[in-house]
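Only a single protein chain was left out; the remaining protein chains are all shown in position.
Right after this comes chain A.
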């Protein structure tokens, strides 16, 4: 079998905010069909890295490739020209994102949120998208909420809508930034169960999380970040049973 391109890869990604280095030379490949969990202490740059993957933040150096194609720049390396804004927008359609605070669009119904980008960005026919959207909502247990507005939902329901919105794009990768951190404890389980189901279906996902038990069960790969660097990339088993660095050991012990 031919070597599969990684769904997403980061090469030498650096980011600084006004001279303050947040990401230092990060390399990471995410294989198609796998779930990668990014762990690390607060402020280690996890969110920033995730946001560089779809160029919500522009990396100060390094390349991001989606199935081998650069995003953000028209080629590789620092000298490559930036993509035109509409080109970048188009490139982003293959990467969906789920945010910590849901970021639903409150003026649209649940189904409206799910159908918005497929209809208005991808230009697909509304009836088709809505039929798919209803199926996705049914799958995350929200069939009867299709016509409700976001403000009537619980946090857990909102996050499941946000996941449905991501799925409706049929993206190559879904990025999750602490999808359960803003939830009441009793709602964490329902959202993690949905993400776990997606992992079992073989979606490609990158999940920043503080939920160790979840990472252990669901991740194919665990990435440990600290102070803007990737300190360790391992299978969950190796990561928890046999951590390579002192820093990792302390992090695991503390969580």
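Please note the rule applied: a residue touches a chain if its C-beta (ideal position, glycine included) is under 8 Å from a C-beta of that chain, and two chains touch if they have at least 3 such contacts; residues count from 1.
The rule is short, and it goes like this: contacts and distances are computed from a predicted model.
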Quiz item: The chain that is not shown, which UniProt protein name from "4Fe-4S ferredoxin-type domain-containing protein", "Tryptophan synthase beta chain", "Osmotically inducible protein C" or "ABC transporter permease" does it carry?
Solution: "ABC transporter permease"
Quiz item: Just one of A:92, A:134 or A:160 touches the chain that is missing; which is it?
Solution: A:92
Exercise. Identify the residue among A:52, A:117 or A:225 that touches the chain left out of the display.
Key: A:117
Self-check item: Full-complex contact with the absent chain, from A:54, A:204 or A:248
Solution: A:54
Quiz prompt | Touch list for chain A against the chain that is not drawn | solution = 54, 56, 85-86, 89-93, 95-97, 99, 101, 103-107, 116-117, 120-122, 148-149, 151-152, 165, 169
